[in-house]
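My questions will all concern the structure given below.
All protein chains but one are shown in place.
Presenting subunit A:
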Amino acid sequence: MTALKHPQILFASDLADGEVVFLGQAGWERDHARARIARDKEGAGALEAFGKAEIAANRVVDVYLADVEIGADGAPTPLHYREKMRIKGPSVRRDLGKQARGAA
């Protein structure tokens, strides 16, 4: 097992509606708290491989791994502000995006 500098989760966009999704235990999740967390290179590789297959199956687009930190509740929070934004929605419209549903 090769250590990662930070744990990672897999981001993507749903093909049909464009919403940001995360690879979870059993498929794509719209709540990042349910994302599957890769803690080593092998785990990250598995997420990526799954992502590639899902691109090929035309379910998602724009798939990539992002670094996260794990909170006390076990949920991942992205390290970079770009992905912090993506798990919520526009910071200038709290009534829109995932935050509007109370998912973040």
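The rule is simple: a contact is a pair of C-beta atoms (placed from the backbone, for glycine too) under 8 Å apart; a residue touches a chain by one contact, two chains touch by 3 or more; residues count from 1.
Keep this in mind: contacts and distances are computed from a predicted model.
J.: Using the UniProt record as the reference, specify the protein name of the hidden chain from among "Protocatechuate 3,4-dioxygenase alpha subunit", "Nitrite/sulfite reductase", "Cytochrome c oxidase accessory protein CcoG" or "2-hydroxyglutaryl-CoA dehydratase".
T.: This omitted chain is identified in its UniProt record as "Nitrite/sulfite reductase".
J.: For the chain left out of this view, which of A:3, A:26, A:57 or A:72 touches it?
T.: Going through A:3, A:26, A:57 or A:72 one by one, A:57 is the residue touching the chain not shown.
J.: For review purposes, identify every residue of subunit A that touches the missing chain, sorted by number.
T.: Looking at subunit A, the ones touching the missing chain are residues 13, 15-20, 55-58, 61-62, 80-82, 85-86, 89-93, 96-98.
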